[in-house]
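Here it is, the structure, as structure tokens.
For this view, one protein chain was removed and the others were kept in their places.
Chains here go by letter, A, B and C, matching the order in which they are written, and residues are numbered from 1 within each.
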């Protein structure tokens, strides 16, 4: 695959102008997934208020698709209830980006995993 | 080898304007050598008078080199004593033609053999 | 060099359209199709994919991915035969069924395999070189791993009943390989209709570039690659893809398909003229089939005249012959031998291979040279004299077997 030709306009836009880069101030959920040895690591921080994700930011080490899915997932979960966010699939993120090249599908899994990890973190903290 | 490039001017001249084609009238020596299945047959007729080859003609089925060596050998033996003609080597015929491509050397052997056969024939007849 | 080229079985010049398609790939679109991080690589990949479709269309292959690009038909044939044998490494008593007039690029690999215990079985041919289908079927058994039979012969132009062979192969469950090098662009071939599993293509025989060919490999056929290193071409043939060559082959395939009918009509009309002219010379024998032959091929024995000497008489005409005297091996054509054509006549045989650039005027020139040449050479030929005296020159007991090399 050719990294330029096979990425959709939307993917390239999210890569070039990523939304919500950074760390949420006062985050109450943090998810870090991936492994540098595998070429991608994503850190997702969220702030949940009254069961709703009011803010989400990411930091990602990874290829263009990893950065774009990270950016897209933060956009998609903001304003969503936690339960809604929990059922957000990697497929939905990919669809929102207009699709990903076949060999890049695993990147969307990274974003889903990071989201789940951040929500898990929030839940385990809120239980205490 | 390339049949045009590897033949000398002399070979091509003897191929295009062969000398002494035909059958000597009143020949007293005839040599036929070669085999159609091998791609060349040469018939050499000579007329010997007082131990001297006074006429020689050829008919040849064969490649350009076979025709040229046939032509050359008739030229070379005319006027020669039989004993002189007997020691005429294929090498001498080749040299007279300015050389032959390596894969064509056997053709000069054909001419030498035909000459020997014609002289043998003359000798066996004259012994009787 | 203003020769009249009548040797189109040996190779063909590039079609202008083919060259035009290739030119941009040398200095502008020069990328390596394996480079997936930039536009150069992507463009090259696109060009290759397009050519793959063009080649697939020529032979009716449904899936362009079934086309493997190679360096030519010699490689395609070697890959089919050796690759197939190696893929059945563990099977013993293997055999491959073929015919004796295959190109050396089929026969030589088969000879190699014999050393490794794979037998070659030759199906019978009629006197025109057409395979005997019953004999072919009888040669196939459970140890037959491949049938390899050419579509058309490069010397005598004889066409094989490819579809009938395909049916027999399919019935026996044996893969069928055909060397279609000489046939493509002149004969319609369809791998589906004809039940072909492997098909060899060479660009330079159909107005494309030298050094590029292809192998059609039907899905499911297993081949062990000859060239490895990176796994290009579905792992069957590694090596940086020859993009200019591939683009040229693709274009040549497109043209071959597009122009086939008119091209064949053109060839047939030229050939009729040539054949008519030659028929005015006596004692000339046609080698190969009178009808089932390539439209651009004629092959005649001009009795009593050695082939090389006749080619010399046609100075300025590019011809080839079955004569030993034009081969470095000093052997007359094994193809003519396999048809039981006497050696004597093989030495007298000339192949005519017509092509796109030939004209009626050229045929006139050639006919004139042939007539004069044959006349002159027969006037020098002791065999012609004998024949006129009623002697059968083939059955004379010749005094000495002439030694070929000293």
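Convention: a residue touches a chain if its C-beta (ideal position, glycine included) is under 8 Å from a C-beta of that chain, and two chains touch if they have at least 3 such contacts.
In this text the structure is predicted, and so the values were computed from the model without any measurement.
Interface note for the absent chain: among C:296, C:321 or C:349, the touching residue is C:321.
Although one chain is not drawn, the whole complex shows that of C:161, C:211, C:277 or C:342 it is C:211 that touches it. Residues 1, 3, 5, 7, 10-14, 16, 19, 26-32, 34-41, 43, 70-75, 77-78, 103-109, 111-112, 202, 204, 209-212, 226-231, 238-245, 308, 311, 317-321, 326-328 are the ones on chain C that touch the missing chain.
Mapped onto chain A, the footprint of the missing chain covers residues 1, 3-4, 12, 15, 18, 21, 32-43, 58-67, 90, 103-106, 109-110, 113, 117.
The rule is simple: only the chains that are shown with their structure count from here on.
Annotation: 95 Å between the Cα-based centres of chain A and chain B.
For this pair, chain B with chain C, the centres built from the Cα atoms lie 39 Å apart. If each chain is reduced to the centroid of its CA atoms, chain A and chain C end up 60 Å from each other.
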